[in-house]
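Pasting a structure below so you can have a look.
Here the complex is missing a single protein chain, while all its other protein chains stay put.
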Amino acid sequence: MQLLITILLDGLTYASYLFIVSVGLTIVFGVLKILNVAHGAFYAWGAYAAAYAITYAADMEYSDWIGFVCIFLAAALVGLVLGMIIERVILRHMYAQDEVLIALATFGIFLILEDVILLVFGVNPYFAYQPMALLGRVPMGGISRDVYSFTLMALACVVAFSCWWGLTKTKWGKLISVVIYDREISQAMGINVSMVYLIVFVIGAGLGALGGAYVAPTLSVAPGFGIDVIVLSFAVVVIGGMGSIPGALIGALMVGILRAVAVHKMPELELFVVFAVMATVLIIRPEGLFAPAKARTI
Amino acid sequence: MRKQFAYKALRSAAIASAVAAAAMTGATAQAKDTIKVGVVSFLTGPAAGPFGVPGKNGAELIIDAINKGELPAPYNTKGFAGATMDPVYTDEAGGNSKQVAEYRNLVEKQNVDALIGYISSGSCMAMAPVAEELQKLTIMSVCGTPRLFEEKLRSVVFRTQGNAVGDSIAAARYMTEKFPGLKTYTGINQNYAWGQDSWKFYSLAMEKLDPASKASSNPQFPKIFSGQYSAEISTLSLDKAEVVHSSFWDGDIEAFVLQALVRGFFEDKKFVSVVGASAVDSLGKKFPKGVVMGTRGPYGLLTRFDRSRPLNNWFVDAYKTRYGVYPTGPSYQYAKAVLYYKLGMDKAAAMAGGFPTQDQVIAALKGMKFESFGGSVKMALGGGHQAIHEVGYGITTWDKEKKAPSATDVKFYSAECINPPEGTLAADWLAQGMPGAKC
Amino acid sequence: MNGAPALKVTDLCKSFSGITAANNINVEATDGDIIGIIGANGAGKTVFVNMITGYLKPTSGKIEHHGKDITGIEPRDATHVGVCRSFQVSQVFMTMTVRENLLIALAIAKDEGKAMLSSPRSPDLLAEADRMMAAYKIEDHADAVASTLSQGVRKLLDIAMAVVANPKVLLLDEPTSGVSVEEKFAIMDIVIAALKEKGVTVLFVEHDMEIVERYVDRVLAFYQGEVICDAPPAEALVDPKVIEYVIGHDHAPNPTPAVNGGEKPETANA
Partner (left out) sequence: MLQILRSDKTIRWTLVGFFVLAIAGNFMPAWVQNNLMFGLARGLAVLGLMVLWRTGLISFGHALYFGIGAYAVALVDKHLGVSDIFLRLAFAMGAAAMVGFALGFILRKYRSIFFAMLSLAFSMVLYGILVKVEALGSTDGFSVSATSILGWTPESKYTLFCAIIVACAAAACMVQYYLKTGLGALTTAIRDNELRVEYLGYSVSKAIHFKYIISAGLAGASGAMMAMALGQVDPDSMVNWTVSGELVFITVMAGPGSVIAPFIGGVVFEFLRTYAFELAPHAWQLIVGGTLLAIIFFLPMGLWSLLERIWVRKGSSS
């Protein structure tokens, strides 16, 4: 029982983290049809920006609560700046290309951003533990857990809800779904598609950054930790169905829980399970468990 | 050149006699004004901040000092066998295969005279065969897996850092002495040579030192640089074991401590960290008190304010003034390796009576015993290629006056107390109950 | 060849999620027949062709070729048994020249693809290709890349490629659609001549009644997935139902894109 609760909570914690990181990826793919490898870089940048801001605030001896403000500001800033630059300067000119080639281009962007981090923030790790320390811990399932991870779950729920709401209940969401359905027609209808693309990409980048920014307090933010995130979020997105938000949610939950089970029961399989599931899903349902509105025929 | 040597010889009595002897031994190498040496450490990636850069700084500091001849006596002779060292700082990140390629580049493209460095046991295990293939003197400074010299003897590879056996046995001895009540233990170690060996030898030693002790059935071996340990921490917390052993280093130790700290992990468990001192410095006041902390040698946290000897004091002050922080383990370990190389070069030069060939340097390095910053180092194992030295543990605390982290109950174990005699495999020695251990 | 008809279709039905595209179609064609298929847009002509050539699996019913049941077989197997087709939107290899197009087609057709293991530029295949190009009057374009060809020439190439496998039954889906008026008859003259001499059974979907009148022995008129008339042109074209539902409603060449013009079968994301 104890073990069960623990596994569940560990799984949920990891799942929420995965979801926040992956949802941006899936939205971008759904609308722009771009498999964005650079997403991992947004994640890293978000983490760095947040960690930098938090440690700065701490040095200035502001209240630790400022840390949370920093997190969201950092995410928004990174999403806005990097997202805009990359979409306008590079991707803009590639939409005609084969999508795998675009993915490769984003790989190039990823490599560049990775090193720019080094040049901007240096190699020393950042420790922005204040927000996590601030919230303390609660006993649960016989062991104590940090409250911060629960706020992470809450954040995941908020993100999930607002994405769903934003896409289904708002005018903007409707516009986007029109664009997803058929780019040419929506252009003919006078929708400013390129603007929609830009905004969606910025949002996606922002979410990636938010993922990084929010976990920053729990880690030592050090160079090169965007790499593993990429394939993990790929797995999540593919499992759920590329371009589907509920899919990303389910995918994150599956991966999170399975990994938790593995860590507790068979640590050797920790990484294996994630990609085994990814492969299996692709084999059985290539379009993913939750195929997006318009199933893509290849 | 020769004049310069004679001049130096006069200044250093120890060497003077040798020079006389060297008169007859001919064959010396073409004298050089500068030697090129590859200094390899993590410059990027998660290990750069806590290990690579401090290590590089340590090397940088002492190389400059030696080139200028500014070290306190008796190390104050200028240069390496009179030659100025021109270091090539190289990144250790990127996986073993990439490192092997880089090693080949350093030797065959940049024509370095020797290599100093390597932090990850993975790198060391991968570099050793290449070093042997290319026959290039390589002094490993930090990595700790005993496999390096236990698997086979090496001709051109040296290591100035004691291996995981000593660190683990010392940890086990410390625990059984200071906390005889704690019988059950588990561990979290990175899933590669260093982590695997550390855990292996720690549990072997515990079996022998306290037969009543019991290892957990479910120790954790996450992939190095994983960064997220929430699930692992839960597993360890659920585990009934009272002690948690860890050989985490690089960014992982900080990440782990941060994540565990909030969850009161260190109040429920007695945490033994073989090499986490870098985290103590980086986290400062934040670092939990009461953690059993090792430094893999007489330096860093455990000896910062004692061990006052000219070389050590000079190093701490010079480092603090140049980099604004105290030197950490890696800084010392890199500096130690450079110092060792200098001593070898000078000694060989003295014996050869001229600029030494690599073989002469290797002969000089073999089995050398020298005074390092905190204590003495004996190249006792692996046919005189593997160092042994004392290893200590202490309990972390926060020093209010100095506003710096420090350690209480510091205890050091002599090299012979924690290392097998030459020729015996560590595992066998432990199995036999560590015969002849001098403590 | 046994006595059985070249093509025998019995009670063929096809419905896509409720909508009936073909309803109890019964057709019989003997060797050498030339049959015109007419009907308004969405009458089920192309669906019929697609089912016979294995692109669509019938919901029910039976298709036989010389007595052999070929219902719902793979397109390539249809080709193997000798039932081939051309397409309303020419399906050729756009980045290759006319000759290369034919060479590949020939290499595949030749003794079950064994020719594939050596160069298709072997003398005999080259000669064969030249013969094909001559027969279909496209030799002038031999080395032009397909994407640069005019609609008409591309059509001819498309048909020629359908013919290399020496089909017994050939279905042509609107061989003259998108072709300029002056080209139309030229094309049909070439094609029919080439096929007649081979004694191939031809079914072709056509909107232009003049062409139908000129070339076919029999007319199949489709309406809402059913065959409303199966008779020689003389009767068929005056049949009131046909006039009512087909001819009267249809003048301009059919603009509806054929089912899945350029899409790829059996790869719909796996």
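As written, the chains take the letters A, B and C, and residue 1 is the first residue of each chain.
The rule is short, and it goes like this: a residue touches a chain if its C-beta (ideal position, glycine included) is under 8 Å from a C-beta of that chain, and two chains touch if they have at least 3 such contacts.
The shown structure was predicted, so the numbers you read here are calculated from the model rather than taken from an experiment.
Novice: Which chains here would be touched by the one that got left out?
Specialist: Across the whole assembly, the hidden chain touches A, B, C.
Novice: Per the definition of touch given earlier, which of B:Glu133, B:Glu177, B:Glu267 or B:Glu422 contacts the omitted chain?
Specialist: Of these options, the touching residue for the absent chain is B:Glu133.
Novice: Can you work out which residue in C:Ser118, C:Thr148 or C:Ser180 touches the chain that's missing from view?
Specialist: Of the listed residues, the one touching the omitted chain is C:Ser118.
Novice: Which candidate, A:Leu135, A:Val178, A:Ile191 or A:Ile227, sits in contact with the chain we can't see?
Specialist: A:Ile227
Novice: State which residues belonging to subunit B touch the missing partner chain.
Specialist: 43-44, 89-91, 94-98, 100-102, 104-105, 108-109, 121-122, 125-126, 128-130, 133, 190-193, 196, 221, 223-224
Novice: In the complete complex, the non-displayed chain touches which residues of subunit A?
Specialist: The list for subunit A reads 35, 37, 90, 93-94, 97-101, 103-105, 107-112, 114-116, 118-119, 123, 227, 230-231, 234-235, 238, 242, 267-276, 278-279, 282-283, 286, 298.
Novice: Can you name the residues of subunit C that touch the chain not displayed here?
Specialist: On the subunit C side, contact with the omitted chain comes from 53, 74-76, 79-80, 84-85, 87, 91-96, 100, 103-105, 107-109, 113, 115-122, 161-162, 164-165, 260, 262-267, 269-270.
In the analysis below, only the chains that are shown with their structure count from here on.
Novice: Using mean Cα positions, find the chain sitting nearest the overall protein centre.
Specialist: When every chain is reduced to its C-alpha mean, the one closest to the whole-protein mean is A.
Novice: Which chain's C-alpha centroid is most distant from that of subunit A?
Specialist: For subunit A, the chain whose C-alpha mean is farthest off is C.
Novice: Which integer distance in Å separates the CA centroid of subunit A from that of subunit C?
Specialist: About 51 Å, centre to centre.
Novice: Calculate how many whole Å lie between the centre of subunit B and the centre of subunit C, each centre taken as the average of the chain's C-alpha atoms.
Specialist: From the centre of subunit B to the centre of subunit C is 79 Å.
Novice: Using the touch definition from the top, which residues of subunit C touch two or more other chains?
Specialist: Expected reply: no residues.
Novice: Which bits of subunit B are touching subunit A when the two form their complex?
Specialist: That would be residues 43-46, 48-50, 52-53, 93, 218, 220-223, 225-228, 230-232, 234-235, 237-238, 250-251, 254-255, 258-259, 261-264, 268, 282-283, 286 of subunit B.
Novice: Touching subunit B in the complex: which residues of subunit A?
Specialist: 2-3, 6-7, 9-11, 13-14, 17, 118, 123-125, 127, 129, 132-133, 135-137, 142-146, 148-149, 215, 217-220, 222-225, 228, 259-260, 263-264, 267, 270-271
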